[in-house]
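All protein chains but one are shown at their positions in the complex.
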Amino acid sequence: MEIFLQQIVNGLAIGSIYALVAIGYTMVYGVMKLINFAHGDLVALAAYVGLTVLMQAFGMHLSNLWAVILMFTVTAMFISLFGIILERLAYRPLRKAPRLSAVVSALGASLAIENGIMLIWGPNIKVFPSNVFPSTRWHISGVVINSTQIAILLLSIILMIALYIFINRTKIGTAIRASAIDQDAAKLMGINVNGIIIAIFALGSFLGSIGGLFIGIYYRELYFQMGWIYGLNAFIAAIIGGIGNIPGAMLGGMLLGIFNVLIAGYVSNTWSEALTFALLIIILIIKPTGILGERVAEKV
Amino acid sequence: METILQITDLEVSYGSVVALKDITFNVKSGEIVVLVGANGAGKTTTLRAISGLVKPKKGEIIFEGKRIDHLHPHKIVRLGISHAPEGRRIFGTLTVYENLMLGAYTQKQIDKNTLEWIYNLFPRLKERSKQLAGTLSGGEQQMLAVGRALMSKPKLLLLDEPSLGLSPALTKIIFDTVKQIRNSGVTILMVEQNAKAALKFANRGYVLEVGKIVLSGTSEELLSSQKVVEAYLGRK
Amino acid sequence: MLLQLNNVFKTFGGIVAINNLSFEVRNNQILGLIGPNGAGKTTVFNCITGIYKPEKGTIYFDGKNITGLKPHVISKLGIARTFQTIRLFPSMSVAENIMAGRHTKCRQTWFDSLIRTPKYFKDEKENWLKIKYYIDLLKLSEYTTSIVSSLPYGLQRKVEIARALASEPKLLILDEPAAGLNNKETQELVDLIYQIKAMGITILLIEHDMDMMMSLAEYIIVMNFGEKIAEGIPSEIQSNPQVIEAYLGSE
Amino acid sequence: AGVIKIGVQAPITGPFANEGQGIDNAVKMLVEQQNAKGGLLGKKLEVVTCDDEGTAVGGAICARKLVNDGVIAVIGTYSSTPAESAEPIYARAGVLQTSDATADSLTKHGYWTFFRNSCPNSAEATFTADFLVKKMHFKRIVVLSDYSTYSSDLADATVAALKKIGGNVIYKGKIQAGSQNFTPILTKIKAMNPDVIYFSGYYTDGGLIRAQQVALGIKAAFVGGDSNDNPEFFKLAGKSANGVYMINVPRPDILPYPLAKEFLRDYQAKYHMMPPSIWTLFNADGLRAIMYAIEKTKTTDTKKLAAFLHNLKNFPGITGPITFTKDGERAGSRFMAYEIYNNNQYKVVYKED
Partner (left out) sequence: MRKNLVWYILFFTIAVIYPHFVDPSWVDIGTTFALYSVVALSQDIVLGKAGMFDMGHATFFGIGAYTAAILNTVYNIPIIYTIPIAIALSALFGIIISWPIIHLRGDYLLVATIGFNIIFYQALQNNLFGLTGGPNGIFGIGAPVIFGINISSQRAIYYFAWFILLITMLIIYNIDKSKLGRAFHYLRESEIAAESFGVNKRFYKVLAFALGAGVASLAGVIFAVQYAAVSPETFNFTQSVLFFTIVIVGGPSSIPGILLGTFVMFVVPQFFREFATARYFVFGIAMILTMILRPQGIWPAKFGKLPKYLTKES
């Protein structure tokens, strides 16, 4: 039993990271219908930038707390800005183009960012210092939980709820949903659709940057291709939850995390990815637009 | 009557397709003007150019003395032009109420009076305010599209084929409403295939043919023009 | 009797779109279907063509029970349609679009296609020549190779009709073919529909343009809230108070 | 005059990019040093690099390209798969190939051009098994690897060697390299109560596995195969690095090889970083052996060079004395087991006799 609970804790921890990244994916998708394959690499970039800022901060003899605060603010701002620039350069020119052309542009951006990281920070792994974040471990009847895990879990839940309210209850949120349905019609309402898209990219990148920093703090190992793994998992989580749907992304991330650990822990470790995917495919066969995705029946 | 909208030498193309060429016309404050023309003549394109959804290649669009042809659509809405586009384009997965609220997006605050006015024009919308707009019937959606466009309290309302696909009864209702809207002081520029009916309550009309204005005049003049009757209104 | 609907019933979620509807279409008749927006007319068409499956009731076509069959099977039996919102193949040419109508008539198998057997060549030529016939019939020859998405709406409507005719149907179903056409264009369409009838094809028509409906339809079914509220010849319908109330509106 | 061309086949991009660039750096540095001393046989050396991306396809393409560029010897590549796909091409062209790749099969094909500059997996496996069973007397052994050719080969070989001497392997599992989250499998292992976890993969994962093992409160010892032996391991593992056992050939920086110290010093001075791993040094040794052979035989005829290398005995190397067997295997390299203390200090606890 305690092993089982431990696995669930593990699953929720990794799942909430997927969820955080997946929400960014799903928001951009919701408005742009674009699979932003570069999103994962923004996550990786955030971790690298964060580490650099942190080292600078320590170099200036800032206290731990201030260094971390500095790291979060500078990185989040930088990555949000980066997301905006990425949209401007790589996606906006393709807004009227066939959807898959924008997807290929995103793949190009992913490749460029990933290798850009390698050129700047080198191909070797980088390691986050272990003492940045006060990490306390609790043993609760044999189950080990640490404070970073709880912080990530709470943060992703809070962000999800905040976003959900923002999207569903505010005027700008309604404008965002309208832009997601029909951009031209939204313009006719007086909505600055470009502004909305920029905001969405900034917000999505911001969430990605938080995810990246937590990956840095939690796993502490950075390598230039790490974004691909998190990006792919988050993308899959978003799809499973029903892409475009924020609670769906959260649910998808958690489920993916839990499937992963339960399959690896109880069924087969060497076949865990294959089995996880088999399960996901079965879910899609039953729910073709994801778990919370709306069935878009085509009116004929 | 003063001119509220003046269009001069307008030219628009989609890629290599020239949709409008040397379009010049005006709309005066408080009137209903109808654009008539065959399919593909460029009526919709004219409205899209006014509301900024397509950028003209050449020419000027002046609204209340201010040049607007280089502005983004969302800026144009703020100036007081509202467009109920071809095909309704309501936000299907939002509620009726949310659609109306989006119509008032440019307003600082929702004006209760405007909302009441619209609910009076279309009581059905009040009844269905919580329903998802996509599940409304065609006619209801059309009401919503017009109502939504009115929420921004426009000075000029652009209507693109408001009767398309509506039952005869609803068509009458919509046309009556258009008259009412005009009477409340809103200027209207509309496109309508049901030209005969539209001209009956409009002040003036322009006839477009492959991107050019070929004829213009008051409603009576057009309704009695041999050419118009033959080409657009049909014998009978 | 070409088509027969018996007590057809169809809902979407909570909405009853068709409620116990029965009617018949005779051979080579032009039957009109009218009713307020949302009455369920298009849904009737979708049930006949197999896009939706009725929950109750049966549909017989040409003596066969076609209830619940897949659209592609029903198409093969000889029903062709146009759509309320145009559904062409946007990035393909006019001729290729119309060729879709020949899909069930082409005799080549996928294997003939792959390796170009003599059967393939014969089949292609035969069918393309048919396409030419329909292109000429609808006076579209100027646009043979044009990409349909660049055509004006009225022409796209014509292409849809040509595509449907190319399948040499027994029954042609038209869903608001005159929507978006001006009066002159509508008159041309009326002439065309008479021509189609003269070819021996049965026509089932939805249309809100009453002038057109009255001049074309031999018999009219009126629906409201998914139910049949009246039927009869045009003059009867025009003066039926229930129809005026629900649909035509009083002057 | 003319030049003598030396090829580098390495994964400059792709998942092993850091290792590939390390090999490239090392070769370029040594060649520069040699050229500063006047080159070889009065000719300058010239380096031609080809990126094989760590794939079989890339390996074959690079091999053909380097052969065509007229290199006489190729240093690298890092991993077994592209090394193996390149082998027949070099052999046919008579180009010498020296790689650190450790799959046993590499020296089994009988190509006269191939020289392994590291040690085969089977040798390490035997030593590891002895260490785990005879020295440490572990009773419940868990073996983990990743999916790479090298790591899973080494794990298989170690399990086989353990079986042979009666070791008790209670679980053999695989992790996905780079996935960072190893808690599911570790939690599962926790329930098995192992004495030791042996990991045959890379430090990039090993350091994290160790850290997560300790975080989960799993008391078992941790023994890392050679690829764990990297300074980054200690950074990743932090405090939990203490008590880890590492198995490797003698470490250059704690054993009395002045050559190694010199190499590391130069490397760091030139590139401002440490070589990514010991494998850089193995390849450097491969190059040094070939340069030595050219110098001694006074020829660039690869047949003669191969004959010389096949008889090479105890040539002083960065990674220890270099001796090649007739089938191109590097003989006599001795393994050692170290224990880590004070976060990153080494202490030899077991040696081959």
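For reference, chains read A, B, C and D in written order, and residue numbers begin at 1 within each chain.
As a convention for this text, a contact is a pair of C-beta atoms (placed from the backbone, for glycine too) under 8 Å apart; a residue touches a chain by one contact, two chains touch by 3 or more.
Keep in mind the model is a prediction, meaning the values are calculated, not measured.
Q: Which chains here touch the chain that is missing from view?
A: A, C, D
Q: May I ask which residue of C:Phe61, C:Tyr120 or C:Tyr219 touches the chain that does not appear here?
A: From the options C:Phe61, C:Tyr120 or C:Tyr219, the contact with the absent chain belongs to C:Tyr120.
Q: With the full complex in mind, choose from A:Thr73, A:Ser101 or A:Ser147 the residue touching the hidden chain.
A: Answer from the full complex: A:Ser101 touches the omitted chain.
Q: If I consider the whole complex, including the chain that's not displayed, which of D:Thr113, D:Ser152 or D:Thr319 touches that chain?
A: For the chain that is not drawn, the touching residue is D:Ser152.
Q: Just to verify: which one of C:Arg163, C:His208 or C:Lys228 makes contact with the chain not shown?
A: If we include the chain that is not displayed, C:Arg163 is the one touching it.
Q: Across the whole complex, list the residues on chain D that are touched by the chain not included here.
A: Interface with the chain not displayed, on the chain D side: 12-13, 17, 21, 49-51, 54-57, 60-68, 80-81, 84-85, 88, 103, 105, 147-149, 152-153, 174.
Q: What is the set of chain C residues that contact the non-displayed chain in the whole complex?
A: 49-51, 70-72, 75-76, 80-81, 83, 87-96, 99-101, 103-104, 106, 108, 110, 112-116, 120, 123-125, 128-129, 131-132, 141-142, 144-147, 163, 167
Q: At which residues does chain A meet the chain that is not included here?
A: Where chain A meets the chain not shown: residues 29, 35, 89-90, 93-94, 96-98, 100-105, 107-116, 118-119, 232, 235-236, 239-240, 243, 270-271, 273-274, 277-278, 280-281, 284-285, 288-290, 298, 300.
By our rule, only the chains that are shown with their structure count from here on.
Q: Going by the touch criterion at the top, tell me which pair is linked by more C-beta contacts: A-D or A-B.
A: A-D
Q: Averaging over Cα atoms per chain, report the distance between chain A and chain B in Å.
A: The separation of the two C-alpha centroids amounts to 43 Å.
Q: Let me have the rounded angstrom distance from the C-alpha centre of chain B over to the C-alpha centre of chain C, please.
A: Chain centres of chain B and chain C, defined by C-alpha means, are spaced 31 Å apart.
Q: In chain C, which residues are in touch with two or more of the other chains?
A: In chain C, 84 touch at least two other chains.
Q: Tell me, which residues of chain A touch at least two other chains?
A: Expected reply: no residues.
Q: Provide the residue numbers of chain B that touch chain C in the complex, in ascending order.
A: Per the touch definition, chain B meets chain C at residues 17, 36-40, 135-140, 161, 164-173, 193, 195-196, 230-236.
Q: So in the complex, the part of chain A that touches chain D is made up of which residues?
A: 3, 6-7, 10-11, 13-14, 115, 118, 122-125, 127, 130, 137, 139, 144, 146, 215, 219-221, 223-226, 229, 260-261, 264-266, 269-270, 272-273
Q: Quick check: in the complex, which residue numbers of chain C touch chain B?
A: 15, 34-38, 84, 150-155, 176, 179-187, 208, 210-211, 246-249
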